[in-house]
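Removed from the display is one protein chain of the complex; every other protein chain stays in position.
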Amino acid sequence: MPRRGIRSWFTVRVTTALFTIPLWLDLTAVAVGAIQGAMFAARLTERRIDLLGVALIGVIVGLGGGILRDLLLNQRPAAISDNWYLPVATAAALLGMLLLRVFTKLNGLIIALDAVTIGLFGAIGTSKALAYGVPEVPAVFVGVISAVGGSILRDVALNLPIALMHVGSLYAIAATAGTVLLVVLVSLGVNVVVAAGLCVVVTTLTRLGSVRYGWSLPEQRALGSWRVWRRA
Amino acid sequence: MPRRGIRSWFTVRVTTALFTIPLWLDLTAVAVGAIQGAMFAARLTERRIDLLGVALIGVIVGLGGGILRDLLLNQRPAAISDNWYLPVATAAALLGMLLLRVFTKLNGLIIALDAVTIGLFGAIGTSKALAYGVPEVPAVFVGVISAVGGSILRDVALNLPIALMHVGSLYAIAATAGTVLLVVLVSLGVNVVVAAGLCVVVTTLTRLGSVRYGWSLPEQRALGSWRVWRRA
Partner (left out) sequence: MPRRGIRSWFTVRVTTALFTIPLWLDLTAVAVGAIQGAMFAARLTERRIDLLGVALIGVIVGLGGGILRDLLLNQRPAAISDNWYLPVATAAALLGMLLLRVFTKLNGLIIALDAVTIGLFGAIGTSKALAYGVPEVPAVFVGVISAVGGSILRDVALNLPIALMHVGSLYAIAATAGTVLLVVLVSLGVNVVVAAGLCVVVTTLTRLGSVRYGWSLPEQRALGSWRVWRRA
């Protein structure tokens, strides 16, 4: 049975290999998320959001995915267990807000960093879930929630339609592709660090490809017509 | 003291009687919820929701109540602990989306199944809460959240007003009636399986009655006038 095999493999490796994820790497992902979140909120000038609100959205985007991940795993959230997460997220959010002009010119860089961040959150979330004994399928789910949870909470907090459910964003698909690859590779016995690295690469490239080449899912309206699905 | 009596009674029976709820029954409830959720989302064609979004809403409706239930009980969600829930919910959501035309003709069947589902989720949620030592009153609350949590999360995700707070839906009332009955019967020493069965029946009939006969709660505007309440 492959599942039991993975678990026992993990109990050995994970503590040494996986949860020595460098704190700076995790915090970097949080910071990039927070910068993005604050820039997003700061652009909504017609909303009369105050400074605190903009910072709050930044913090939500930076930390939300990880908090949802840990709630699903029934663990105390990492951001609650360590002094560093909240100040880093807050500082990054304020930075994103203050440097809005500069960063807008660096838009390409931010999109690239953001794509890497989704990959990182997905890889960390799925690996952590596997390490806590979650079966393969929900481990992918936890990874995807880690990757996109921050932006879902952002849209709920801002009372906007949730972006990732609408045509033209491949966030969740990119995270799913990467985390499925991670789980498959780990099942085949590949080292989790290698698998996580490939997960980050696949997620990042999928997301960047969707931005660069306009990849998107078919709109659900198309389903009204049966022809599309006849051969599916 | 009745509460202690229930608890000790539960520690004996529950493990043998309650948590042998057949997985297929739980998954059937999840599937019906997911079909309903996807059909609901698929009808909102003006929203430009993509395929993933429709499937996601289906999964949210199917699994949301159970996840909220387990978060409140401080347990790892069932959907995260087992490989079956997510694929079943996803497949049911896709099915609901693809067969939108067929199912619309079966509208009565879907409403009936949905009413049974609310009853099942409420009965499972309240029984599980009692089994984990939750007192009677919050056990009802956990059951109601199990029953209606999926549709609350659906409305939040779709940025709609929460349906169950508005005039004309007796979802929460139906679930409350059934779960209160369950708790009262268990307090009186009735077997939990029998009590849960009656809970499902009462919830289903209340819900179907509200659809069939247009039962509804008084709108809160009526409260402006004191007369309504003088004798209450």
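Here are a few things to note about the model shown:
Letters A and B name the chains as they come in the text, with residue numbers starting at 1 for each one.
One rule holds in what follows: contacts are C-beta pairs under 8 Å (C-beta built on N, C-alpha and C of every residue); 3 or more make two chains touch, one makes a residue touch a chain.
These numbers were taken from a predicted model, which means no experiment stands behind them.
For the chain missing from the display, the contacting residue among A:Ile67, A:Leu113, A:Leu130 or A:Ala175 is A:Ile67, taking the whole complex into account. Set against the missing chain, the residues B:Ala112, B:Ile162, B:Leu185 or B:Val211 yield one that touches it, B:Ile162. Residues touching the missing chain, restricted to chain B, are 71-74, 129, 134-138, 141-142, 152, 155-156, 159-162, 164-168, 172-173, 216-221, 223-224, 229 (touch as defined at the top).
By the touch rule set out above, chain A reaches the unshown chain at residues 41-42, 45, 47-54, 56-57, 67, 71, 74-77, 79-83, 85-87, 97-98, 100, 156-159.
We adopt the following convention: only the chains that are shown with their structure count from here on.
Rounded to whole angstrom, the centroid-to-centroid distance between chain A and chain B, based on C-alpha atoms, equals 30 Å.
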